[in-house]
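A single protein chain has been omitted; all remaining protein chains appear in their positions.
To keep things simple, chains are lettered A and B as they appear, and every chain counts its residues starting from 1.
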Amino acid sequence: MRTGTRSALLVLADGRFPAGGHAHSGGAEAAVKAGRIKDADDLEAFCRGRLHTTGLTSAGLAAGAAHGLDPHALDAAADARTPSPALRAAARRLGRQLMRAARAAWPDPGLDALAAAFPRGAHQPVVLGAAARAAGLGPEDAAHCAAYETVGGPATAVVRLLGLDPYRATAVLARLAPDMDRVAERAAAAAGEGVDALPAASAPLLDLTAEQHATWPVRLFAS
Amino acid sequence: MDRVSLRATARIAADADGGLPLLVSDGPLALRRTRAPEPYTRVTVVGAMSAPLGGDRLAIETSVRAGARLLVDSAAATLALPGRSADPAAYDVRIDVADDGVLRWLPEQVVSVDGSHLRARTTVELAPTARLVLREEQVLGRHGEPPGTLTTRLTVRRAGRPLLDQELSSGPGAPGGWDGGAVLGGHRATGQLLVVEPAFAEKPVETRLLGEHAVIAPLAGPAALVTAVAPDALALRRLLDTALAALAPF
Partner (left out) sequence: MHLGHAHTHHGAVSADAHRPDGTRRALRVGLGGPVGSGKTATVAALCRALRDTLSLAVVTNDIYTREDAEFLLREAVLPPERIRAVETGACPHTAIRDDISANLEAVEELEDAVGPLDLILVESGGDNLTATFSKGLVDAQIFVIDVAGGDDIPRKGGPGVTTADLLVVNKTDLAPHVGSDLERMARDAKEQRGELPVLFTSLRSAEGVGPVADWVGARLAAWTA
């Protein structure tokens, strides 16, 4: 593992990193509308479930990319782990947006090559791992970043959607920290064993409601 | 139902001429050739009712050879039950379908009974021109009872490339949040129906919502996946049957 700088991880994981995430709710907008998120407790259950499913899977892909696994194999693995076409489209779009920000932040031939290989965008976690690598970070750093994004996005979105007390939303994230650590550790360990060993944890409601959300004529978030 | 943990592997191989060169029952996994609609050969898994128990390791290996058309179903739901062993039970389904082969894999539900712990894994290798209909249904607990711990993984590769890879964990031994608004949200039955049809490469299935609880969606390869959640096994089966009729494959 390369020796990363802790501060580079903060730059990459910062919600203000201009990579498009602010326009995505991670399924929270659909869950709010369906009445599955009404308060901070619901948000916590939602985030915990998302973290241990798509969060673990994304963290594995990101760790794999940071580890230097073949990005084509990782991207195919991401496709197979994303049965929702709306979520595949969102992941590629966010991958492109992240690529733009990452290349500006950490100019790197590896990122240039990945951008050239995937002109329509690679899956976001694959780009995230490559960005972490370009920033001098390791697989577990990339996995932490993916895990945190998985819960940070819905928490921010629910603050906007429900007017939820931001202190309670932040407390939810803080309570999830030990779970995030475990997910990142597990993802990084799997990445060390190759693409076939990567987690494939999935969430039926996220897949289902992503397709419902994509048909809404009026919505606040892109996904 | 006290007994020691067991290992059993049943085997099926189907040929293009309708023959079953391999039909090997093992332990609780009894296989029967049953009457089938033309042009399928049909195998029914019978007698798996009381298995798997904790610590058991069961497997079914199925090989659909070039040009064969096989239908596999089961006589009853598979009940995952608690056993004397603290180890989880394992149920492995390994499938390969050769070129021009067709497999309809339509077993009954897996019911995760209170106190049980089962890891079910289905691995499918498809040749480029193979076709597949595969149904998986999980029911979380017997009626009115809490569920056991269940992890199911479905991995499908086509022409050597990953097509679908999904794992779902539920029950008291699953990581947190499985019953929250992101994963199952209180639903007690969930299932998938996968249809792999090389012709979808030219004419992909369009995304279609089946009410609030199911969706038909195209995968990145020539395949469609139905994802469904429901309050119970009956409602789930209705959704998947509707989807199967809508997809109307081979």
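Here is the rule we go by: a contact is a pair of C-beta atoms (placed from the backbone, for glycine too) under 8 Å apart; a residue touches a chain by one contact, two chains touch by 3 or more.
Please read these numbers as outputs of a predicted model, since none were measured by experiment.
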So which of the visible chains would the left-out chain be touching?
A
So one chain is hidden, and I want to know which residue out of A:H52, A:H67 or A:R96 touches that hidden chain in the complete assembly.
A:R96
Chain A, residues in touch with the chain not shown (by the definition above):
16, 18-25, 93, 96-101, 103-104, 107, 112, 115-116, 119, 157, 160-161, 216-222
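The rule we apply is simple: only the chains that are shown with their structure count from here on.
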Interface with chain A, chain B side, in the complex: residues 153, 155-156, 161-169, 174-185, 187, 190, 207, 209, 212-215, 217-221, 225, 227-229
Listed in rising order, the residues of chain A that touch chain B in the complex are 27, 31, 34, 36-37, 42, 44-53, 76-77, 79-86, 88, 179, 199-208, 211-212, 214-215
